[in-house]
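Removed: one protein chain of the complex. Kept in place: all other protein chains.
Chain lettering (A and B) follows the sequence in which the chains are written, and residue indices restart at 1 in each chain.
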Amino acid sequence: MKTFLRNLTFVGWLSFIGIILVFMVAIFAPILATNDPMETDPLRRLSQEEGFPLGCDQLGQCVYSRLIYGARLSLIIGFSARLSALFIGLAVGLAAGYAGGWLDWFLMRIVDMFLAFPSLLLAIAVSMVMGSGIKTVVFALAIVGWAEMARIIRSAALELRSAEYVIAARTLGASHLRIVLTHILPNCLPLITVIFTMGIATAVLSEASLSFLGLGVDPSLPTWGGMVASAKDYMLRRPELVAYPGLCIAFLVIVFNVFGDELRDILDPSRKGNW
Amino acid sequence: MLEFTIRRLSATIPVLIGILLIAFIVLYMIPGDPAQTIAGPRADAATLARISEEMGLNQPLYQRFSSYLSRIYHGNLGDSAVSGKPVLESVIEKLPYTLKLAAIAMTFSIVLGILAGIISAITQGRWLDRVCTVFSVTGISIPVFLSGLVFLYVFAVKFRWFPTSGFRADNTLMPFILPAFTLGIRSAAFLARIVRSSMIEVLNQDFIRTARAKGLSPARILFKHGLVNALIPVITVIGLDLSSYLNGSVIVETIFDLPGIGRFAMDAILQRDYPVIQGIVLLGALVFILVNLVVDLLYAWINPKIRDEMLGKTAR
Partner (left out) sequence: MPINREEIKLYQGGNMKRFLFSTAFVCVMFLTASLLFNSPAETNPSSYKGVFSGYLSSEPSNLDPARGVDVNEASIQAKIFDGLVRYDEKMKLVGNLADSWTVAADGKEFVFRLKQNVFFHNGQVMTASDVVYSLNRILDPTVGSPRTWVLEKVEGAAECLRGEASTVSGITALDDYTVSIKLIAPFAPFMSLLSMPACYILPSGNAHEIADRSFFEKPAGTGPFKITDRVRDSFVKLTANKNYHGQKPHLASMDIRIIPENMKAEMEFESGNLDMLQLYPANYERFKADPDFSSRITDVPSLNVFYVGFNNQVAPFDDARVRRALNMLVDREKIIKAVYQGRAIPANGSIPPGISGYNKDQNGLEYNPEEAKRLLKEAGYSISKPLTFDLYQRSAQSAFEITRLLQGEFKKHGVVINLKPMEWSALKDAVSKGEAPAFYMSWFGDYPDGENFLFPLFHSSNWGAGGNRARFKNDDIDHMIEESVKIQDNARRAEAYDRINRKVAEHAPWIYLWHASESYLTSSKVNNMDFTPMFFCDNALTLTVND
């Protein structure tokens, strides 16, 4: 960890601080928020009352407090979606890469199928099947995201399979599961960290897109994508209602992208410069 | 090469069938009765039953799937449940808009992306490089719906440089500029990254150093040797990105109201127009698979080493 921090560039530090900042906002949302983010009041419609730092939206909700809680939701959804995708991706990728042969062929065809789908259409279809809600969005994003992870992990596992220490372990009679867990998985960790971090950015973006299309979580919840969607019709009158949540999404995605990039340069120098 | 082609193809067909299966199952599970959608609110049970019968909604699932497969095989994507028009016909009618949009977007992204990438690579570490990096990171991070709204607001509403919508878009190029820019900026950002890193890699290789030592002009080195070699990964990225245009077009065509495939898909999803959704999903997946096939084959043809590598392991 120490060497890692030492290796961070200036931009890397900035993004690292940015991520910490978002996390702090998410954790301390109840303290930072000035109002209940979901409290509506017809009389406060689009008003600029005192006690509402950024004014109110068309439902009389405190825009500032919604932005603060939005950080929490974005992180929760981004992380859980990515974790779920990672689990499926790990299982499939390791199995395919380590086993090889027909299992590899079969699993990779399934991966190809999921990669071939227009991902947004697939996510939309999944959220329509399951109805709206946080679980749905997480599931939809996991369905859309796991295949890419599986492919990357599989190619790493494929290389490690023929590494000397793996062959040595096998000749010593170690079980396959043991080899995968103690030799292959740990060696994939840097790679996993990188794709996980960058995946958060993708997941946050996709969640925002779904919410924007009205297919995400319950719009009463303060998600940034949902805030953009609900302010869109008011854009000519109050453009800032679109701008605030929009900038928040962009900020969160940028810091995760940049940080992921840095991580990759440090942990996996062979792929330096590629996304 | 033949062996590679055959193996590559044999991996494609099961994927196609799988895609049809997944699309079919997902749509089957979507709540809402398509017969009711067609029949309207006051339809009686008899009408509903008749429409269900006509649409084959009463058959067992596997039968519906197999009849779907056989229809596809005969080039029939079915009729739209809403307008009654054959899906293929509508898709062909709308395809030009999306193709035009994608073509312009791609032009944007290639020109911008390669330019920014090269500038970045030759000014590596200096401020111009930083500017390009900031551009590419921002481009990748800003959601399409947001950049679309911002461009719309700034360039169409405030400055009035562009029309705000795609009305009679077939007559002119102008309505496509903003949406194409919105769509292209993301892949331009990706491209800039890739071009930068592969340029840097190539420029550091021995043959470039040799050329430089021989006193060839920097521009000549850059284009003749650097760029050509750096372009190989770029082609892959462009190919892969093609399918992202279909995703992006759902949002972009909705925001800029262009009557293309993306908006057609969104409408169909909201109207539960199953045949149309299936048709578009199939089309999207087909395009993706074909493009990948072509890219892989091209790749293997250009670079036999890669081919052997792929054969040695397994066709991807």
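The rule is simple: a residue touches a chain if its C-beta (ideal position, glycine included) is under 8 Å from a C-beta of that chain, and two chains touch if they have at least 3 such contacts.
Please read these numbers as outputs of a predicted model, since none were measured by experiment.
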| item | value |
| --- | --- |
| Residue among A:V25, A:A96, A:L115 or A:M128 touching the omitted chain | A:M128 |
| Residue among A:L213, A:L252 or A:I266 that touches the chain left out of view | A:L213 |
| Sole contact to the chain not displayed, among B:F4, B:Y68, B:F190 or B:F264 | B:F264 |
| Candidate in contact with the missing chain, chosen from A:N35, A:S74, A:S206 or A:S230 | A:S230 |
| Touching residues on chain B - with respect to the absent chain | 31-33, 36-44, 46-47, 50-51, 80, 82-84, 90, 93-94, 152, 156-157, 160, 163-170, 250, 253-255, 257, 259, 263-264, 266-272 |
| Missing-chain contacts mapped onto chain A | 38-43, 45, 58-60, 128, 131-132, 212-215, 218-220, 229-230, 232-237 |
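Just so we're on the same page, only the chains that are shown with their structure count from here on.
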| item | value |
| --- | --- |
| Chain B - residues contacting chain A, complex | 11, 14-15, 18-19, 22-23, 26-27, 29-31, 137-138, 140-146, 149-150, 153, 157, 190, 193-194, 196-198, 200-201, 243, 246-247, 250-251, 254, 265-266, 269, 277, 280-281, 284-285, 288-289, 313-314, 316 |
| Partner chain B, residues of chain A touching it in the complex | 100, 104-105, 108-110, 112-122, 124-126, 128-129, 131, 158, 201, 205, 208-209, 212-213, 225, 228, 232, 235-236, 239, 242, 246, 249-250, 253-254, 257-258, 261, 272-275 |
